[in-house]
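Only one protein chain is missing from this complex, and each of the others stays in its spot.
Chain lettering (A, B and C) follows the sequence in which the chains are written, and residue indices restart at 1 in each chain.
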Amino acid sequence: MPVPAAFADIAARVRNWGRWGPDDEVGTLNLVDSEARRRAAASVVSGRAFALGLPLSQSEGIQSGLVPGRDNPSRTMIHVNDPLSPDPEWICSSEDKVTMATQCATHWDALAHVSYGGMLYNGYPASSVTEAGAARCGIHRLGAVLSRGVLLDVARALGRDVLEPGHPISPGDLDAACELGRVAIEPGDIVLVRTGQMVHLAPERRDLIAYTWPSPGLTIETAEWFHTHDVAAVATDTLVFEVFPSPHEDLYLPVHLLHLVEMGLTQGQNFVLDPLAEDCADDGRYTFLLDATPLRLTDALGTPLNPVAVK
Amino acid sequence: MPVPAAFADIAARVRNWGRWGPDDEVGTLNLVDSEARRRAAASVVSGRAFALGLPLSQSEGIQSGLVPGRDNPSRTMIHVNDPLSPDPEWICSSEDKVTMATQCATHWDALAHVSYGGMLYNGYPASSVTEAGAARCGIHRLGAVLSRGVLLDVARALGRDVLEPGHPISPGDLDAACELGRVAIEPGDIVLVRTGQMVHLAPERRDLIAYTWPSPGLTIETAEWFHTHDVAAVATDTLVFEVFPSPHEDLYLPVHLLHLVEMGLTQGQNFVLDPLAEDCADDGRYTFLLDATPLRLTDALGTPLNPVAVK
Amino acid sequence: MPVPAAFADIAARVRNWGRWGPDDEVGTLNLVDSEARRRAAASVVSGRAFALGLPLSQSEGIQSGLVPGRDNPSRTMIHVNDPLSPDPEWICSSEDKVTMATQCATHWDALAHVSYGGMLYNGYPASSVTEAGAARCGIHRLGAVLSRGVLLDVARALGRDVLEPGHPISPGDLDAACELGRVAIEPGDIVLVRTGQMVHLAPERRDLIAYTWPSPGLTIETAEWFHTHDVAAVATDTLVFEVFPSPHEDLYLPVHLLHLVEMGLTQGQNFVLDPLAEDCADDGRYTFLLDATPLRLTDALGTPLNPVAVK
Partner (left out) sequence: MPVPAAFADIAARVRNWGRWGPDDEVGTLNLVDSEARRRAAASVVSGRAFALGLPLSQSEGIQSGLVPGRDNPSRTMIHVNDPLSPDPEWICSSEDKVTMATQCATHWDALAHVSYGGMLYNGYPASSVTEAGAARCGIHRLGAVLSRGVLLDVARALGRDVLEPGHPISPGDLDAACELGRVAIEPGDIVLVRTGQMVHLAPERRDLIAYTWPSPGLTIETAEWFHTHDVAAVATDTLVFEVFPSPHEDLYLPVHLLHLVEMGLTQGQNFVLDPLAEDCADDGRYTFLLDATPLRLTDALGTPLNPVAVK
């Protein structure tokens, strides 16, 4: 397939294949080293904490059917007050199990989530993903994902509660958010980009379609910005992550292709950023310790998350 | 049912019902405040990180059937290289879903996991757990669980690789581990107690029965020690958590009853502690930042975890 | 005396008299609280340390006689290898004493250093300074002076090794240095302003006159900038601190008047900033823990210093 020139140019510039050796499966998370984790700890001043995960339940789920099979969480009971003692009312135990698509709510995509031209990140063949899962670049390869987090509150930087539907975020928008937060990205930082899109999930006006589509989001141009700044991972408060519908008619999820395939940049969706953003605006500090470590799901294509930011 | 006097005495002394108000559902995690989180950040010196979760897959699962229904994780594919573009080999996407008992591997128990005398922690009725889940004291109530962590390496303190099968850990054992680590517990700390039991999970000698039973573990006496030291949460590297079989023939999981019901102490099992313990022995530092935040599983009885320690 | 309108306007806007009560003697250092000190500790990442004091000796002194009586340090021996034991060559001890003007080298000015219109900071009478020293606003009032430090490298921000002789630093210059350092001033920060002027003290081209005069330096306009940003204290790498000669012919040390008398802003001179600036440029981090605590010289008008920055 012919690839649009604008995309091909950026793809060539951001490609990290081989940068961390031929056997690498974690990409830009190699940038998180001991110094980055010390920098994370050093950004804790007030001690206030924010959990950034959406609730996980059938009724609170955000999947509306756009992606077939990506079902909302379903929890069922294994035991309900089952007696442990001869007297059935004395000592009892309850237990449950859960089923969910690994990308149904707040999550990281594994690098193996998408391929193009038959290739995953670092040149692994797309065929290494089978019914058994991702033999390469599965989510369990990441280990601890803890670094300094930086909130880029693009909505606030542009003077809005929520970006326009379909607003394509530009590198200039990211610079404006850096300026608002008076923050300089350092190699190994994890960037959280706020669009304000979760206004559509507020209980009183919950509208899953409006949340999903059309959505403001990241662009092929911001991929290059993340590359230049040596960002370790990126997450947003949207479902599709990138601007949707795409302005590139003949490409499909082009930002996914650049991030996951070319750069090996782990990307996250549906992060709850509004309370954190409120606190950052209050005290003017947009950096924090962020832990968003995946569940250790062997060979999985994604992972549910409840990331934590401590300021 | 008559309760043994030794148990009843301890139960009366450690009971926290009402301590944080009649509506409290998180118990001793109330002890984690902004200062505790600052203390956590302040314990980061080297920046080395350790992920403490077991792998989550069918074949690596540790459930041997002892607890009926507590199934190992099962992951299946939703999409395998499904084309997103008209050319079916150009742009493809893969995705999966997972089913698991919330307590099948490394996990926290929710306070609602057990009841006795018809009551949960803080006096909530056991009947508040139904087929819909835990209306009270569900795991999602906890929010961020991040504090200073302290490793109490009881095995090493007693000069062993692994404690004797069925060894009941005593308060003196915990004191010895404090002494080994030259550490003083502070209110709000999260304590990880190492028995060495995971030696039975080493690939070359994997023995799920030996891992499960008989097991060294915590005791009703250590419950009081945790109460006296105002510990916020406790986890071990064993499956049953408490010493098993129990030395108290007419009680069932008595440590669970004290921790979960009386104290409101969140407890965790199957934490991978050996690599962390190795590093602590190397540098003599047994304190660290610990994040073990639950998935936000609404009304759930437990949560899978991949806790992270940063030293 | 008539005061120029530009000065009077700024003086009225920056005056802090009464802001911290009628008995206050430390001025803007009230802005350094426990949170500011935690922020200081939180800015330590690499652990590299820089001592910012000039050497203290007669031959290395920087006083050229411009200020009569402000003599360079003079150290003399009290004992040289004096025997402590009957055998005069066995155990010996040596000891010395030092005489120096408190402002001869790297130092803080006490707020009592200057007065105008018969008044010190907070409205204390100038007559409270006598032959016995400063009964009000003496240097010993300050206690610990430790906060987050911020290097504003104005020279580098303007693309120069050293600012032009007599360059008056503008608020825009400070903004440019903030931009260079990607840093936002927070209330209670201590700001170090680098002009590059110490190039004149390099051994191979040591020129005390060129170091002293004409000198780039701070201005009445930057005083307002420090006020707006709630800076706790300010130091430079120059002898006079403010631009010299002054552009205001009929005022004498007008920046001293604004800082010390109107604002109660402790100001420092002759801080060695070049090695620190080099490190900041290398790693892009312009914030650090700064300790510049005075000697506890009762009722003194200044204090020698060897400030320490840890990054």
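Just so we're on the same page, a contact is a pair of C-beta atoms (placed from the backbone, for glycine too) under 8 Å apart; a residue touches a chain by one contact, two chains touch by 3 or more.
Since the model is a prediction, treat every value here as computed from it, not as a measurement.
Although it is not drawn, the missing chain touches A, B, C when the whole complex is taken into account.
Checked against the hidden chain, the listed residues C:L31, C:M100 or C:V255 yield one contact partner: C:M100. Touching the omitted chain from chain A are residues 38, 41-42. Within the complete assembly, residues 1, 33-38, 40-42, 44-51, 53-57, 60, 67-71, 73, 75, 77-81, 84-85, 87, 89-104, 106, 112-118, 126-127, 129-131, 133-134, 140, 143-144, 146, 251-253, 257, 289, 291, 293-302, 304-306, 308, 310 of chain C touch the chain that is not shown. In the full complex, chain B touches the omitted chain through residues 35, 38-39, 41-46, 178, 181-184, 186, 284-285.
One rule holds for everything that comes next: only the chains that are shown with their structure count from here on.
Viewed as a contact network, the protein chains are fully connected, with every chain touching every other. At the far end from chain C, in terms of centres built from Cα atoms, lies B. Taking the mean of each chain's C-alpha atoms as its centre, the chain lying closest to the overall protein C-alpha centroid is A.
Chain A and chain B have CA centres that are 27 Å apart. The mean-CA centres of chain B and chain C are about 53 angstrom from one another, to the nearest whole unit. Residue positions of chain B touching 2 or more other chains, listed in rising order: 38, 41-42.
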